[in-house]
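One protein chain is absent from this view; the other protein chains keep their places.
Should a chain be cited, it is by its letter among A, B and C, assigned in written order, with residues numbered from 1 in that chain.
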């Protein structure tokens, strides 16, 4: 199984990028293949129908859509911006949905969130499901919200807490088995 | 009472811009003052913590925040992108939330939606409430979803359907009365 | 494949019971087996922890849980009560979740809605997903909202509108294929 993983954040030092990378590392231990990509390498303008009319779909959107098409499953770790999906992630999804056929439709998706707060981005997780589901994505029911995220990774970006590692491992194994 | 109204869309010919303008026109008939602004005049990059660290909050965000601060109430007409709040609107909100104190906190907001489809953007309306409410905005319970929106405005951008006009008028009067 | 179908409504003449029955009939045409059950045959008190402590889980809950356990997939047609999941359906779910292991966990679910209004229960559909997903149910992304439902069934309770029948058939075939 081929997994594509990325974060719903652009910041270079984002803990969601770390969480997404760790998810890939542990998914590989569980037998999957895959790659992590950084949305910073796929810059897109804020969606504007006039841009689409005049210049078409951005090449970065098409490239991201191809990466998604080549994957069997997707894992996104998203920050929580104002209790909801970040504009940056929703904007990427809005562009992706304009490139037909929409390659994310029918894919399996595992949502993760990392947040410095005590709730770990739980509101973002539940609020982010809807636009993916509207696009026909099978969003896995179980999700992981990682609180206190600024203290959860070591200097190499690896998860330090054994309980979190086990929780992530178990969820990944179940997700991989479900996607089959 | 001073109302600020805008659309959650950038496209020049957006029916949500028309709906937001019509809401302002009818709100003025109901005794309010106010202005319509076009988010195309407040271009912002996709949110990136590195941009914020290196360049600070964009001037357009600060300017939009000041417009909001000067208003007693806000009316936003939003398109529905993938059953949810458009990335462009969420991105503006994400930037606004970084400019402290957040001027939209405590404001009253009426949400409208116009959509070419049969449901009028009803999913976007309900899904868009949460990030505003997380920021402490009083989102008015009643909302209006305008279906079949490409056929609802005349060449001057005015609403053609008398029933829709009456519905909007009544909602605006109740909203204005509530905001007081 | 064995499908269990029921309505999130108790009223004898409920159009959601008709919709659930029609879904079963068409699912059988598509090669599935299954049965329709009426929640009126599984009466449960309003959930009260004191009842659970004193009398345990109701027999009707246990019986419903067994029906669910025996099915490969579930189809629920739900009315929209106040823009959300009906209390009666949520109450059944709350009781089911107290009977361990929870038999609905890991099942596939297709949500339908029938409503006399113009929106067909679309708000109920999207709002009802969350409690099922919290319980680990794979809620199918596509759903069907049937507007104007009082006029959509003939005297035998069969769907009259050919387009609706085709839409339901296609969705059922895709759902059955996905559950596989």
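FYI, a residue touches a chain if its C-beta (ideal position, glycine included) is under 8 Å from a C-beta of that chain, and two chains touch if they have at least 3 such contacts.
What you see is a predicted model; the values in this text were computed from it and never measured.
Contacts of the undrawn chain with the visible chains, over the full complex, involve A, B, C. Touch with the chain that is not drawn comes from one residue among C:18, C:123 or C:138, which is C:123. Summarising the interface, chain A meets the missing chain with residues 83, 119, 122-123, 126-127.
Hidden from this view is one chain, which touches chain C at 9-12, 14, 40, 43-50, 81-94, 97, 123, 127, 130-131, 133-135. Although one chain is hidden here, its contacts on chain B can still be listed: residues 126, 129-130, 133-139, 141-142, 178.
Basically, only the chains that are shown with their structure count from here on.
The geometric centre of chain B is 36 Å away from that of chain C, both derived from CA atoms. Centres computed as Cα averages put chain A at a distance of 31 Å from chain C. Centroids of chain A and chain B (each the mean of its C-alpha atoms) stand 28 Å apart.
Residue positions of chain A with contacts to 2 or more other chains are 130, 133-135.
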